[in-house]
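After this line comes subunit A, so read on.
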Amino acid sequence: MRLDYPANIKIILVPCTGKVDVVHLLRAIQKGADGAYCVGCLEGSCHYNEGNLRCRERVNHVRDLLEEVGIEGDRVRMYNLSSGEGPTFAQYATEMTEHIKKLGPNPLNTKLKN
Partner candidate 1 sequence: MAEEAIKLGGKKKSMFIDRVKDLVPEGGNLNLCLTCGACSSGCPATGLEGMDPRKFLRMAALGMDEEITSTPWVWWCSMCTRCMYVCPMKINIPQLVFYARQSWPREERPKGIVGSCDMALRNDTCSAMGATEEDFQFVVEDVLEEYQEAQPEFAEMEAPVNKTGAEMFLNQNSREPVTEPDEMVPLWKILHLAGADWTYGTKGWAAENYCMFMADDENWEKIVRTKVKAVEDLGCKVWLNTE
Partner candidate 2 sequence: MISPKLVEVGRHTNIELITCSEVKDVEGDPGNFAVTLSNHPRYIDPVKCTGCGECARHCPVTAVNGYNLKLDDRRATYIEYAQAVPLAFSIDTDTCIGCGLCENMCIAKAVEYDDTERETRLTVGSVVMAAGSRGFDPSGLDYLGYGRYPNVVTSEEFERILSASGPYFGHLMRPLDREEPKRIAWLQCVGSRDKNRCGNGYCSSVCCMYAVKEAMIAKEHAHGDLDCVVFNMDMRTFGKDYELYYNRAKDKDGVTFLKARIHSVTEVPDRGDLIVKYADDTGRMQEEIFSMVVLSIGLQVQPDAAELAQRLGIELNEYNFVKTDTFAPVTTSRPGFYTCGVLQGPKDIPGSITEASAAAWAAGADLVEGRGTDIPKIEVPEQRDVTQEEPRIGVFVCNCGINIGGIVDVPAVREYAATLPGVAFSDDNLFTCSQDTQDKIKDVITEHRLNRVVVASCSPKTHAAMFMETLEACGLNKYLFEMANIRNQNSWIHSADSDVATQKAKDLVRMSVARAARLRTLNEKVVPINKKALVIGGGIAGMNAAIGLGDQGFETVLLERESELGGFARNLHHTIEGGDIQAYVNETVDKVNAHDKVEVITKARITGAEGFKGSFSTEIEMGEAKEKRAIDHGVILVATGANEYQPTEFLYGEDDRVVTQVELTDRLHDKGASDLDAVVMIQCVGSRNEEHENCSRICCQSAVKNALEIKKQSPDTQVFVLYRDIRTYGLLEDYYTEAREKGVIFIRFDKDTPPRVTAEADALRVTVKDHILQQDVEIRTDLLALSAGLRAADTDDVSSIMKFNRNPEGYFIEAHVKLRPVDMPSEGVFLCGTAHGPKLITETIAQAQAAASRATTFLAKDAIKLSAITAKVDTEHCVKCLTCVRSCPFGVPQFNTEKMEIEINEALCHGCGVCTAVCPRQVIGLSFYEDDQLMCKIDALLDAEVV
């Protein structure tokens, strides 16, 4: 399937979103990513039972942590879809990009540059 989505999305492969750690997401934001999101299996159909649910918890935790230090928590999100849903993947990529554009650049970047 050849579907368009913004080029600013770069994918890092993990065996399961349950492998994604808080530090991975924080590192991305710390290093200047404007946003980071995890894409896992649909809830209830995790290949490893419930890795995606754990990931969602961690994403929520990271969002809280970011808010605490004055960065919009909503720069980090969790999406779910099944492997057959290419168009949905593209839709989420676009949605996330639009959403991050509205939030503007990562404040850490602005600070780093100034």
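The criterion applied here is as follows: contacts are C-beta pairs under 8 Å (C-beta built on N, C-alpha and C of every residue); 3 or more make two chains touch, one makes a residue touch a chain; residues count from 1.
Picked so that all candidates are chains of the complex that A comes from, given by their letters.
As the structure is a prediction and not an experimental result, all values here were calculated from the model.
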From 1 or 2, the one in contact with subunit A within this complex: 2
Residues of subunit A that touch candidate 2 when the two form their complex: 1-5, 7, 10-16, 18-21, 23-24, 27-28, 31-33, 47-51, 54, 58, 83-88, 90, 109, 112
